[in-house]
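A single protein chain has been omitted from the complex, and every remaining protein chain is retained in its original position.
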Amino acid sequence: MTAHAQRLAGTGRAIPWENRPAGTSDVMWRSSLNPIVTRDDVPGANSIFNSAVVRFEDGYAGVFRVDDTRRAMNLHAGRSVDGAAWELDPDPIAFTPGDDRVPEIQERFEHAYDPRVTWLEDRFYVTWCNGYHGPTVGLAHTTDFRTFAQLDNAYLPFNRNGVLFPRRIGGAYAMLSRPSDGGHTAFGDIFYSESPDLVHWGRHRHVMAPVPLSWQATKVGAGPTPIETDDGWLVLYHGVLTSCNGFVYSMGAALLDLEEPWRVLARGSRFLLAPHVPYEQVGDVPNVVFPCAALVDEDADRLTVYYGGADTVVCMAHAHLSEVLAFVRD
Amino acid sequence: MTAHAQRLAGTGRAIPWENRPAGTSDVMWRSSLNPIVTRDDVPGANSIFNSAVVRFEDGYAGVFRVDDTRRAMNLHAGRSVDGAAWELDPDPIAFTPGDDRVPEIQERFEHAYDPRVTWLEDRFYVTWCNGYHGPTVGLAHTTDFRTFAQLDNAYLPFNRNGVLFPRRIGGAYAMLSRPSDGGHTAFGDIFYSESPDLVHWGRHRHVMAPVPLSWQATKVGAGPTPIETDDGWLVLYHGVLTSCNGFVYSMGAALLDLEEPWRVLARGSRFLLAPHVPYEQVGDVPNVVFPCAALVDEDADRLTVYYGGADTVVCMAHAHLSEVLAFVRD
Amino acid sequence: MTAHAQRLAGTGRAIPWENRPAGTSDVMWRSSLNPIVTRDDVPGANSIFNSAVVRFEDGYAGVFRVDDTRRAMNLHAGRSVDGAAWELDPDPIAFTPGDDRVPEIQERFEHAYDPRVTWLEDRFYVTWCNGYHGPTVGLAHTTDFRTFAQLDNAYLPFNRNGVLFPRRIGGAYAMLSRPSDGGHTAFGDIFYSESPDLVHWGRHRHVMAPVPLSWQATKVGAGPTPIETDDGWLVLYHGVLTSCNGFVYSMGAALLDLEEPWRVLARGSRFLLAPHVPYEQVGDVPNVVFPCAALVDEDADRLTVYYGGADTVVCMAHAHLSEVLAFVRD
Amino acid sequence: MTAHAQRLAGTGRAIPWENRPAGTSDVMWRSSLNPIVTRDDVPGANSIFNSAVVRFEDGYAGVFRVDDTRRAMNLHAGRSVDGAAWELDPDPIAFTPGDDRVPEIQERFEHAYDPRVTWLEDRFYVTWCNGYHGPTVGLAHTTDFRTFAQLDNAYLPFNRNGVLFPRRIGGAYAMLSRPSDGGHTAFGDIFYSESPDLVHWGRHRHVMAPVPLSWQATKVGAGPTPIETDDGWLVLYHGVLTSCNGFVYSMGAALLDLEEPWRVLARGSRFLLAPHVPYEQVGDVPNVVFPCAALVDEDADRLTVYYGGADTVVCMAHAHLSEVLAFVRD
Amino acid sequence: MTAHAQRLAGTGRAIPWENRPAGTSDVMWRSSLNPIVTRDDVPGANSIFNSAVVRFEDGYAGVFRVDDTRRAMNLHAGRSVDGAAWELDPDPIAFTPGDDRVPEIQERFEHAYDPRVTWLEDRFYVTWCNGYHGPTVGLAHTTDFRTFAQLDNAYLPFNRNGVLFPRRIGGAYAMLSRPSDGGHTAFGDIFYSESPDLVHWGRHRHVMAPVPLSWQATKVGAGPTPIETDDGWLVLYHGVLTSCNGFVYSMGAALLDLEEPWRVLARGSRFLLAPHVPYEQVGDVPNVVFPCAALVDEDADRLTVYYGGADTVVCMAHAHLSEVLAFVRD
Partner (left out) sequence: MTAHAQRLAGTGRAIPWENRPAGTSDVMWRSSLNPIVTRDDVPGANSIFNSAVVRFEDGYAGVFRVDDTRRAMNLHAGRSVDGAAWELDPDPIAFTPGDDRVPEIQERFEHAYDPRVTWLEDRFYVTWCNGYHGPTVGLAHTTDFRTFAQLDNAYLPFNRNGVLFPRRIGGAYAMLSRPSDGGHTAFGDIFYSESPDLVHWGRHRHVMAPVPLSWQATKVGAGPTPIETDDGWLVLYHGVLTSCNGFVYSMGAALLDLEEPWRVLARGSRFLLAPHVPYEQVGDVPNVVFPCAALVDEDADRLTVYYGGADTVVCMAHAHLSEVLAFVRD
């Protein structure tokens, strides 16, 4: 990484953090600041949730899902000094075409939601659920979180939860995604795909399926950018259970092989976090914990996850990285 | 309007009101008295919601949806001095037959719910969802809110959300309704119908459909009696979005042509009010804002809407009429 | 009936007929000429079926459902000397507006199918399934089967199988119909409605429901114009059973009270005709017998029914009227 | 009952109790201690609910449904001095085979949930929803709540909510159950079955069905062990209504004939308790009141019911037995 | 077996037979006499199919599914000299109560269909799909095919395709069945149950499930009485595939352990017979081959199967027993 890139990527600083509350031994715990972003942070917003945050320069930057009072879904950029208090742009990101074929898909804007942000080589890439005759995975890059150059969609519809790996693997760009249908999909496995150019994708490999009779029985989808560790790629993801009254979204973790990430090395049988407090249980979609980003401070053994609560607010949770790695193998 | 009718209709008085709270620019805001009616207001009630209120004599009168602890659905009359504190009759309205054919449909009572009340010519008319081999639109009239004379059902099943216009249009009585099915209908457009006699209905016209990818993507149904303005008929209505965990009911507004009300002159792309506070988010049906009545004080530019919260309680919200008319055209 | 009307209605002549085949005691039997109309009778037709036939002047006239090779559904007029060999107009009927409000619904043509034709007072009325934001019942009149004046739709969507009675009852026009939904409805009861003017309809009464665990377990819908007899109105209708592989449409019969036709006097527990031969079992919709018209020769005790086979062809079946009346009471 | 059995069954002592709160005339009221058991009572639990409690020796014992953070469902034993404060075993019950054929079904453990406990002749029997190629009714017995001997499943899948009667009836063991399907069943009637040996079951009789257009319109299932009274068997049960946003579970009551319990003598048309407070409205399954056990102090005319709230916590409610018996006949 | 029983059971005679047609090597082939029974064999029948045949005295007897022109489903007895030409009783079997509790279930007749007949100890037992608040398994016995004594239903609803074994196993009566739901079930595994008295059933064991991506992917259900061979119980069964246009029913075979019949020793991966000729492809339910009975002549190595075609007719197919046993292991 060049010095310029290092500065952009904001590496090497501490991350937002609270110690584990006394009296609990949970592997992951909630921030006392939750919810850290609400509808009041953008004029005309109905809800802000399922958003992605990265270190950026001397502070933090992010891409946020903002549903307005039309219930139109858009992405807004935001900045923060400490990763917990955020200023969001009042207007959605206006993507510029990243090449001369991209306007063909920009003509038809349906929606943009559930972003992820990944530092890859020399810039940040945003992936999100982009509507083009149905949901698929949109892709864009930025270096300043002001201008975003949109690339072509990665897949045909119907797909969601596209998450880039933070480096090439075997020479190829790599992405996780969750093929689905056009509705509130009641199924969903995680797949792995490769690309030589971030435009054309192939070598699709199955990674992992739901687990019957568990918290992740209905569908699973990748959350934050995979975290490279000596043990493998740590993937935090959402798993969904269908209760008598609809879907319950919880957060879990798995380890993928470093060089062949479609091979699952370990996978936690338990959830890390499930909707147990009011801002996760009550809102536009009750009972949702939906992780989209993570910050790691390896030296301090700290992990901070950003997740959406009840499809209504943005929240943080903390854990020790070493404990999560042990949890996955439990 | 005769003097007698004027007194009955209770025109010309102020309406319940609170000013817009400091620090918000929302077009519509909630009453600090919410919820104004709860299950405690009728012995044996499970819930009271989706109810209709009008000015009456020196105060206010209303018809309320009361689900009892059988979960049987009935209509109760109620009275109020100030429009906010209500006394409800402990027993359901016992409709008398309005003509000699009506007993044929009264033999089979299934349920009565979601009333609207309209002053029309010389009396009040109540419309509601009346069960007769499936839901359809019931019709009755009263001058004293003690005796109610029931007319024949307006339509074949399946239909709901029948709302009368407050005057004849083109010489005919006029009603909005929402054809549906026998269950928790996942579709629904608003239609307009005419009648020479309030018994036989025809000239059915399509008014408006749901809007894809919006807060009103699944179905729409008229709410309070349409409000006549210089700009057209102001219709407040509910729109429904299907989330991952069921329906979300919000309130919106549209303007219809004064003489050909099936022509939509303008329609707000945003919602006016969506379920954002606990008494709208938690209850027998989470996430419901369902408007059924409105009071207007034109001189003061004030509008007060009565709506059901979470299919459990009755609430009020306020707005300036001029701002709503601007909002519709936004 | 005036002499002019008598000539129009073509009363008093024999009807197409074959005697009951030897060796069977079935109450109804198929014509050896079946199918009497096929796709070859109209250039560009995919299928011709579910059509209505009446005596007209010295021969017969009819309104036919013709699906073209776009699978667009239209009505075509046809004429016949003997009621069995038909000449169909190559172009669909172009309805003229019957009053100045009708163009409002004609702007939006979706489809026209499953016609019935009824002689009423001084002219022929056609009813059919007319698309207007979903299926409903269209209405038109003619005296020459060349020009057809369209009236307003009788009902809100969703409704099908509207069939007029051939005289006023209790001073009102009367119609049977089957409220439904917008798809391939898996339910359906027959209702009765009245009108003072053939435009506005009310006094809706429930007539009859499907019969569980029978050939008519899923839905029932009226077929030909009700036939007035001393015993009551004879209604031939279709009943549908849902098999492991979809709907099976058969024909049955019932008797309704002459003055209060929503009262069922008798109803055959068996079907009169079910899809038992290839032209009823194989085609665009396998296993369909769908009656739309009947001719009666009372003096000869003869009844000839026109029905669609497999949504593909037009067929005839014969019976003795007295035997059908006995069958209904069996 | 022998002295040993009397001691085991813990008869003759007072039960947990609070008097009816001032200002209400409800037949049943909630404990101010609610929720009495939460996820914090078992390490690694996601939720504890739908559990069964009996008098045992000098205090109380129970079998609890504990879903862990895998969302695996298991049964845990627990003990209490006062019936309100509970100590639960941290590990699930390890059933021993009750005869030499039982290991055949134990090989395949899917899940164990929604227990009931019944004192019958000389020991306690536990029934629960046991997974064996789908849900069915498991059966075990214990005298010490430490070792539990499992018998064969009572029925083929798919069945749930099996509840034993506390004595033989007509010489046979007797059980209520609710045949269902393999999913979140949207239907369900209560049936009665008999057995000579607690292994083979027959003489299945229909007891009661849902009631259309009521709080129990979708399905009904027995709750606590039936309570023998002079008036008949008092059965507390759950009834389910399907709202616009899923199932709502409430508690009701019925009286069955003492000797022919498939005959319903009386059945309350109203619910006794419905989800009206946050711990019943918000949780893993919103809007659930699910009774599984009851304690009776006949001398004091007191009834205490244990029920699950929102599929998340265990709660208590109180009533006077005589008032419930009157309520059922109301 | 006593001499009387031997005579009743008609053992030791040849069975209907045709040699394999030249030019085919199929393991099973159709009779040139097909269909052997049609609707013409019972006055007022709509269809006759899915029927069971046994040797009886000097010829053959059978129980036939006859759907009448109400589409009511009943069982009729029949007799034959040669097993191919049949005389059927014109009236349904009138079951007499086999014990004093049976009238309780006979009060409510819903339907009787898909019979099987088994010689067991000293008489013939009939099992069938008996309606009692949903489909379940009815049971009756006869020695003369004139009087049939009905026993209690074997199971709670919902169950179908109950087939008795022809001898006790491990001292118990034994039956295969297929638990299902109340509709056109889209799933279904075969289970095994035991009984000490033919009234109470228990020890339910899973036998076999559908096979994904095969002709038996949707559901499987036992057909004829299991055939005891040295290799195990030979079970012919139906397997169902869901095509783009509904279910396709084919016939397959499996071998079960003689003493523990819930253990599958071998199971053919291919179908023996699938709907390939018009009388199996066209009818009330297109594409159905449904076996219900088999005759074996061990000395001649001959097997004749009776099966229903298209839910409309009765057919026969032939095979060499030794080849079927090899096919199962293929």
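Going in written order, the chains are labelled A, B, C, D and E, and every chain counts its residues from 1.
The definition used in the following text is that a residue touches a chain if its C-beta (ideal position, glycine included) is under 8 Å from a C-beta of that chain, and two chains touch if they have at least 3 such contacts.
Bear in mind that the values here come from a model prediction, so they are computed numbers and not experimental data.
By the touch rule given at the top, the unshown chain touches A, C, E in the complete complex.
Touching the chain that is not shown, out of A:41, A:68, A:114 or A:194: A:194 (per the contact rule at the top). The chain not displayed touches chain C at residues 39, 43-44, 46, 68-73, 110-111, 131, 184, 245-247, 282-288, 311.
Seen across the whole complex, the unshown chain contacts chain E at 25, 213-215, 217, 241-246, 248, 269-271, 274-276, 278, 281-282, 286-287. Across the interface with the omitted chain, chain A contributes residues 101, 104-105, 108, 132-134, 136, 152-159, 177, 179, 181-182, 187, 189, 191, 193-197, 199-206, 209, 262.
One rule holds in what follows: only the chains that are shown with their structure count from here on.
Minimum number of contact steps separating chain A from chain E: 2. More contacting C-beta pairs link the chains of B-C than the other of the two pairs A-B and B-C. If you average the CA atoms of chain A and of chain D, the two centres end up 42 Å from each other. Note on chain placement: the centre of chain D and the centre of chain E lie 40 Å apart, centres being C-alpha means. Averaged C-alpha coordinates give centres for chain A and chain C that are 59 Å from one another.
Contacts with at least two other chains are made by no residue of chain C.
Going by the touch rule set out above, the chain pairs that meet are A-B, A-D, B-C, B-D, C-E, D-E.
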